[in-house]
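A single protein chain has been omitted; all remaining protein chains appear in their positions.
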C-alpha cells in the first residue's frame, strides 16, 4: 500500500443498533482510512455447522467500500463456536491445568482435526466471499496465535515422534542430550515416554515448548496457504503478532511463538502493542514492539493492527498522548496504525477495554484527538510512510534462552515459582533495550541463528543462556572480525538442549571475553567500584542486582568490581579488545544509569555515537529515511513538561511546515513532537 | 414472642460428659431464656438411613422445658451425613472447582433428588417428634443456606430451561440480550449450550448466579412448607441469614442469596452477625446486619440467631464489650440475641470458635458478663422489646449490582482477579453505610425493585451498576417527586442483563443528575478541590480513589472537582436540584470524612438532620419506639475512653432507672451505654 493506513477494528456484529452509516461518517471525519473486520466472529459467520451468514460482513464491506475506506478481513478462527465444542469436546486444548472449559478465546488445540476441518471450511467460505471485493486490501490469518499450552495425548504423541526424528531414533542420544539419567528419568523404550507435563527436566520441557512453537508456525503457514488460494494480487496476508504480557502490557519477547520463524508465513507483519499511558507513558513499549516487528521481516514496514484507544481503565490517555503514540509507531517504521477498536463493547470480557468511542457511541476527547492525527496524517503521511532504518546496533534475542530461564531462573536457579520468584529473560532484555532507548541508540533485533552479524557495529546479547555451538562461534568471530559485542551474565551457559557446558565459562568465548568465572551467586548487599573509563559514572550506588558472576580477568580491563568483604577480589564489568573488536561483559545487573554509561562507552568505541546521545534525557530521537530517500528525524517528548533544545539537524518541520536550522532553539510541548525532513 | 429472647446454641451431641443439669443451672444464673438445638446434627439424629435417634433432642427438650427455657429447633440439613454421600456421591455439589469431597458442611447440591428425599425424611421425623413439645417456640429451617456454587449437569440443564422460559424460546433474543456474539459465544441451538462454568460473558455468568439465588429461595420455601405442616400455632419459622464474609466477618450484602426475596419463606428473620472486637469494635457490623435484617421483613423485629461469645481467637471481648454488643443488637431492632454457642467445642473445625463457656466448661469473664446483660434484660427487657424504627433515610442495595461488579470490577474493569484485585460492591456499600452510621443517621435498606421509594426523604444508591429500566425510572421519579437522591460512580451503567446502556451516562438520569460523562479512569495522584457548600470540608486531602468519572456539569452545581493536570476541567461531586428534590452525585470515592460532609449537606437539605449529627464523633445514637409507644434513645460508646456530653433528650435511664434531663451533662463509660425512654 502506498498510503498510510489509519483505522480501527470494526464489529458490526457487536453493535447494539444499526448505525454503520453514522460510524462511517464519524470515521471519515477523523481521517480513518482502514478497518479490520470479522476476526473472532466465527459463531456469527457460521451459526450452525455448515450454515453461513455473511450479513454483517456484507454490510461492512458495502458501507466501507462506498466510503472509500479499506478493509482488512480477519479469519475468525481464534475463538471457536459453542457448537463445535459441543460436538467435539476434544477441540479444547488439554493443558498443564488439565481439561479445558468452553468460554474464552484461544482455548483450542490448534492441531485437533475437528478444529482444523471446520476452520478450513469457514476460512474458505469467508475468503471466497470477500476476496473478490475491491475494498478488501488484505487478510489477517487468525489472531495473536499461540499454542495455548496444548498438551493433550495427540500432541504429546506427535512430540515423541518429533524427538524420534530429531535424534534419529537413538534413545541413548536423547537421554544423553537431555540428561535424563538424573532422578531416574531415562527413557529406554519409546512407548515408555511419560506425560511431559510432569517433567522436572528442563531440557525435555524446553524441547516441548520449542516443538509447540513449531506448531504455531505450521498452523499459520497452513492458514496463509488457504487464504492465498483466494487472495487477489495486491491483497496481502498478515498476522497479528503479540508479545509477552507479564506486567499487564506488551513487555518483551513472546514465549509461545518464534516471531522470526513464524513471520515467514505472512507478507506483511502485523502486531498489537499495548502499554501504560498517563504518567507512565515512555514510548519504550511502542519502540520495542516496533523494532521487533520490523526486524522479523528483515527491516520491512509493518502494520500496528491493534493498539489502544481509550484502552483499559488506567490507560485513558492524557490530552496529547494518543496523537504522540500514533506518531511513535510511525517513527519505528509502522505503515499503519489501527485501534482496537472503534466502539467500546456493551457486553462481555472486554467491556472495559475501551475503543475510540465510549459506550454512548458519541464523540469524546479521545476520538477527537484521533481525528487530529488522522487529518494530519492525510496531509503529511506521504513524508512519513515507508520509513527505512539504518541501525548500526543490534540486540540478539532468543526464545530458547527465554524458555531456559524459566526452567533455571536467574535468582533461584530452579523452575519458575518453585523456590520463589525471579527476574526473567525479558527483564534482562528490557534492561538493555530500555538503556539503549534512553541513549537514543536505535536498534534492530536479530535471532540467535542470524548468520550475518557483521552488518552491525555493535551487538548486545542479553542473557543468552542457551544457544548452539554455531551461535557461540559466530559471537566469537564477530569480535575477532572487529565487532563490538556486549554480553551479560548468563550468556553461553548451555547448549541448545539446555545442557550446561562443562568447560571454562563463558563457554567458547573466553578468548574474546578475556575473563572467566566458575562461581556465581545472588547479590546481597554487594556494591560496585568503578574503574578506568567507567570511573565516576552515575548509578554505581545501586550496587549489584539479580545475579553475580565472580569474574576473574584474564586479559580484560576491569571497568567495575564488587565492593563486598567476600567478593571484592572479583570483577563485575570487563572490557577486552581483540584487534579492532571488543567485548564488554556485564557480570551482574546494574542500575539503568550505570548500564547507560557502559553502553555509552561501547557506542563511542564503535564509532556509532552521535548527537542523539547528547539529547538523551531531553527528547527521544528516532530516525530513518522516507520513501523519497529523505532523512526523517523524530524528536518526541514523552513528558508532561515542554522541553527546549538546539535543533540537531536542519530540515523542514513535517507537521508545522516551517524550516528549522540546525542549532536553532526549538521547543517541543508536553506529550508533543517535532518531525524534521532533511 | 412478647419477651426478649436471650440465649445460645446448645449441642448436647457434642458435649464430652453428661452435664445438661449443670448447664441449665448456669444458664438460669445468667438469665438465659432460649436455646437453639439440633441444627447440623443429622448424623446423630439419623445415624443410618431411616434409623432415627432422638436421644439428644429429648434430653435437651426435657431439661429446658423443666427449666422454663424456650427451645428453637433447627432442621439439620445443612451438613449431610457420610452415609448419604457414600450411597449417592452426586449429592455433593459439582462447582467451579470440580467434584467435591465429603467433610465440611454446605457442600451439597441443594437440588439433588437423593439429598432432597433424605432431607425431607429427617425433617418430617424431627418435626413430628418436636412440634408437639410445649417448650418449642419455633423452628429454624436449615442454616446459612446458600447455593454453594452448585453447577453440576442437572443444575446447568435446569438453568438452560430457565433461560428458554425467560426468553420465550427465542435464542436470538438471548444472544442479543447477553451479547453472545462476542468472541464467538453465540448459541444457535439449545443443545449446544456450553458448560457455563467456563464463560467469560458476564451477562451469562450473572444470570446463572441469579438463577442459583432462586434455588435458595425455592429450597427455603420448600423446607418451610414441610415444617409448617407440623408447626403448632404460635411456633414461628425462621432462617439464619448471613452476610458477605470477605474480610473475615459479617461485612456486606450476601452475594449468594437475595435476602429480600428469600425472607418471604419465613415468619421471623434470623441472622448471624460476627465482627471484630477488642480495639476494632465499632458497632458498624451490628448495625449494618441489624438494619438489613429488619429491612428484609419490612421493618419487623428479628432474631440474632448467632453472634459471637468469645468467638475467634482475636475476638475475645474486652470487659464491657459483650454487654455493649448485646444492647447494640437491641438498638437495631433485634428481639433476641443468641450466642454461638454455649460451650466451646472440644473437637473439629470450630474448636477455636469459642462459646460462652471455655473448654473447661466452668465460669469465666465472658460468661459472667453475659449474665450481667441477662439479668439486666430480665429486668428491663420489656422497655426495649419490639423497637420500631422510623427512618427517613434509605440505602438501595442490589445483588445484581454486586454480582455485576465481580464481572466488571471497579478498578480493573475485568473479571475479579483476572487483572488484579479491586474494591468491590460491598466496599462502596460500606463506604456509604459507615458514613451514615458515623453521622448517626439511621437507615433502612431497600431493594432495587422497591416501588415505594417516596416514603423516604433521602435515598442513597451506591454503585447500582446494573438495574432494569423500571428502577432507573423510579429513581428519576423519586427526585422529580421531591426526594433527595445520592448516587455514586458506577450507577445506572447497565441493564438487568449487564448490557451497558448505549446512550448518555448516567443512563436515564441525566435530567436529574444535571451532569454527564463519557470517559472514566482509575485515579492516580488525583486531588480534589471543593466548592460551594462543600468548600472547607475535611477529608479532601485524601483525593480521589478507586474510580474516576470525568463529569461535565449540565445544570448541576459542582461541589468538588479534580485537581490534576489532565483532569482538572472535570467535576467530581455534583448537586442538582429538580423542584424540591435534589440529586447529589459522587463521581469518585472520597475519604470517609469528605463523604460525611457531602451526606451531611444532603441530610440538612432534606430536613432530616437533627441533634444526632451534632453528637457524631462523640457517641453513637440509635433510636426507635418501643412496644409501649415510648421513644427509646440508645447512646453507645464504642471506645476505650469515657465520653461526656449534654443529654440530647429528656428521659428515664432504662438501665440506671434515674431520670435524665435534656441538656444535663452525662458520662458514658468505656464500652458502655445509656438508654433513655422518653
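Letters A and B mark the chains in the order given here, with residues in each chain numbered from 1 onward.
The criterion applied here is as follows: a contact is a pair of C-beta atoms (placed from the backbone, for glycine too) under 8 Å apart; a residue touches a chain by one contact, two chains touch by 3 or more.
Keep in mind that what you see is a predicted model, and the values were worked out from it rather than measured.
In the complete complex, the residue from A:168, A:525 or A:629 that touches the missing chain is A:525. The chain omitted from view is touched by exactly one of A:192, A:452, A:641 or A:665, namely A:192. Of the candidate positions B:7, B:81 or B:179, contact with the hidden chain is made by B:81.
One chain of the complex is left out; on chain A, the residues touching it are 178-189, 191-195, 197-203, 408, 411-415, 419-420, 494, 498-505, 518-522, 524-525, 565-566. Residues of chain B in contact with the chain left out of this view: 13-14, 16-17, 40-44, 47-48, 76, 79-83, 85-86, 100-105, 107, 248, 278-279, 310, 312-316, 318-319, 344-353, 358-362, 364-366, 640.
The rule is short, and it goes like this: only the chains that are shown with their structure count from here on.
The distance from the centre of chain A to the centre of chain B, each centre being the mean of the chain's C-alpha atoms, comes to 49 Å.
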